[in-house]
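A protein chain is absent from this complex, but the other protein chains hold their places.
Letters A and B name the chains as they come in the text, with residue numbers starting at 1 for each one.
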Amino acid sequence: MGKTNPGRFFEDYKLGDVIRHAVPRTVAEGERALYHALYPARHALYSSDEFAAACGLDGSPLDDLIAFHVVFGKTVPDVSLNAVANLGYAEGRWLKPVYPGDTLRSESEVIGVKQNSNGKSGVVYVRTRGLNQAGEVVLEYVRWVMVRKGDLDAPAPETVLPDLASVVAPEDLVIPEGLSFEDYDFDLAGEPHRWGDYEIGEKIDHVDGVTIEEAEHMIATRLWQNTAKVHFDATFRADGRRLIYGGHVISMARALSFNGLANAQLIVALNAGAHANPCFSGDTVKAWSEVLDKAETGAPGVGAIRLRLVAVKQGAPEFGYKGEDGKYLPEVLLDLDYWALMPI
Amino acid sequence: MGKTNPGRFFEDYKLGDVIRHAVPRTVAEGERALYHALYPARHALYSSDEFAAACGLDGSPLDDLIAFHVVFGKTVPDVSLNAVANLGYAEGRWLKPVYPGDTLRSESEVIGVKQNSNGKSGVVYVRTRGLNQAGEVVLEYVRWVMVRKGDLDAPAPETVLPDLASVVAPEDLVIPEGLSFEDYDFDLAGEPHRWGDYEIGEKIDHVDGVTIEEAEHMIATRLWQNTAKVHFDATFRADGRRLIYGGHVISMARALSFNGLANAQLIVALNAGAHANPCFSGDTVKAWSEVLDKAETGAPGVGAIRLRLVAVKQGAPEFGYKGEDGKYLPEVLLDLDYWALMPI
Partner (left out) sequence: MGKTNPGRFFEDYKLGDVIRHAVPRTVAEGERALYHALYPARHALYSSDEFAAACGLDGSPLDDLIAFHVVFGKTVPDVSLNAVANLGYAEGRWLKPVYPGDTLRSESEVIGVKQNSNGKSGVVYVRTRGLNQAGEVVLEYVRWVMVRKGDLDAPAPETVLPDLASVVAPEDLVIPEGLSFEDYDFDLAGEPHRWGDYEIGEKIDHVDGVTIEEAEHMIATRLWQNTAKVHFDATFRADGRRLIYGGHVISMARALSFNGLANAQLIVALNAGAHANPCFSGDTVKAWSEVLDKAETGAPGVGAIRLRLVAVKQGAPEFGYKGEDGKYLPEVLLDLDYWALMPI
């Protein structure tokens, strides 16, 4: 049994350690086609080379969430194999588009550790970076997870909590080089609504829903080389159910948000995120968004919009979110806070 | 709610209007691989670059039905979101092969309108064109749908019914530039039967069957960015069943027809089509064909064959089609009339 990876336990994470994650991955047209097959993704910039070129890019990049899932997937064997819970995200930024043919790998730096008072687990904070074949960072984000201790007698480390921004400041958003929305074709994009048409506080019900199938979430999760047993092995949980990778819900909700946010083309920052409740096969996922903020950018014709994207399942009330106790309603699956770019 | 697309209602279609459909799409090797994964597609011209080159083409084009589904899928948000029924097809022609890397978009012209006598809906006729990145029309077809009225008080438009050919005339078939079947390799194609071996009136039972799964039809339908709720959301219909996109049945039947029609390589015209009965997950789809007509073409070694392709489900009698009342048997899913090209 000494040959297989037992995963890291809480006491294995040392502040400042940089973990070089395994299995670099070349992503290409195949991953793009599968993304369109697995999610109702229709944002034009990620669908058409011509549309992307008209926006100043070198053809259509791979969806920002492909980059996220590939980079995230590589961290699973090192970060979340013994994780009890995925607690949060912060300071996520997309720094460079990923194009077909790029090869991605991931690194994570341990930036915080705090043992729980029960002595059986602790919280680990990592800053993960995705790098391309040129060594350029294409994506970075902070994530914190609760991890079991392997040796309950291991001494508690000194508590260090990272100082994390509650939101990525607009001036820290990175706009892809060359991006311009000055000649933006609203007909081809699918909706006429510009940045100026959205008001802070506005909520949008994205209407459409998708009922989740086992085969689909497993195909998606494997595609990102995410190997967590709980997504694949129906004998792993006592109830015989496979837990759906939280990222599958993120991509489903983001794709559904096209209907009302077709022009929120690029995701440039992930401010925060919570997987509020687990999702299982047979659930019907719907989504709604709230405009949280707006900002200008230096790029021609390009505005930034900060959105709360909420995924819910069947039975959720309209714009269902939190109860009077401040806790998520049981039908809420995802609460994601992100910045996107939109034509002004 | 003002940001989402409510779809067009009957009174929103004006004769002569040209609708530029949203979300252009670059199609490549990924879409080809998925087509082979979703359907038992084996026609050699669409499987092998070498085989296609030996037939005078610049490598293997994407399956003709990939072009059809992508072009069709773009029309859904504008044409069929409030459609009650998909009534028919006519005058479909493939005008240019689609190659990996091409970017497709769609336009539809309203060529006919007729309000129903109940005053609650009407029939809309559109001629849809698929265009590539060079602006060339790669595919065109007429389709008519029954659409609900949004405002029952909207006045009935003047009835205009387009004059549609019941079949595309052989002289109007467009043969891809350079196509030649003079050095056709029947071994590699899979069957020895030439154009001359088929007789008008001959029927062929394609033998094989495929039992349909929810995950598969949803993956296929999303791949073409077809967003109709009824295919994805199990909470949408009272019976909790997802209706399968008619195009999924078309592709399944066409792929099954390889067994007996392996040399009917290219689809060049769609004369007519009816989705006779709905298809649901769990149905086992089989297919049979009837030779309706034959014609010569100007291209070297290339003949045209007109086929009726009928998809049926479990329980259908042999060559099951219509009952004595002239109506389709309940086990008939599809009745498609098309022209294909075959070595003489």
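Keep in mind that, in the parts below, contacts are C-beta pairs under 8 Å (C-beta built on N, C-alpha and C of every residue); 3 or more make two chains touch, one makes a residue touch a chain.
This structure is a prediction, so every number in the text was calculated from the model and none was measured.
Among A:8, A:43, A:105 or A:286, only A:105 touches the chain that is left out of the view. When the missing chain is restored to the complex, the residue among B:151, B:183 or B:205 that touches it is B:205. Note on the undisplayed chain: of the listed residues A:214, A:283 or A:337, the one touching it is A:214.
In the complete assembly, the contact with the undisplayed chain comes from B:215, out of B:22, B:98, B:126 or B:215. Where chain B meets the omitted chain, the residues involved are 28-34, 36-40, 42, 44, 47-51, 60, 187-191, 193, 197-198, 204-211, 213-216, 219, 259-262, 282, 284, 314. The omitted chain makes contact with chain A at the following residues, 1, 3-5, 20, 22-26, 28-31, 33-34, 77, 100-101, 103, 105, 133, 213-216, 218-220, 222-223, 225, 227, 229, 232-236, 242.
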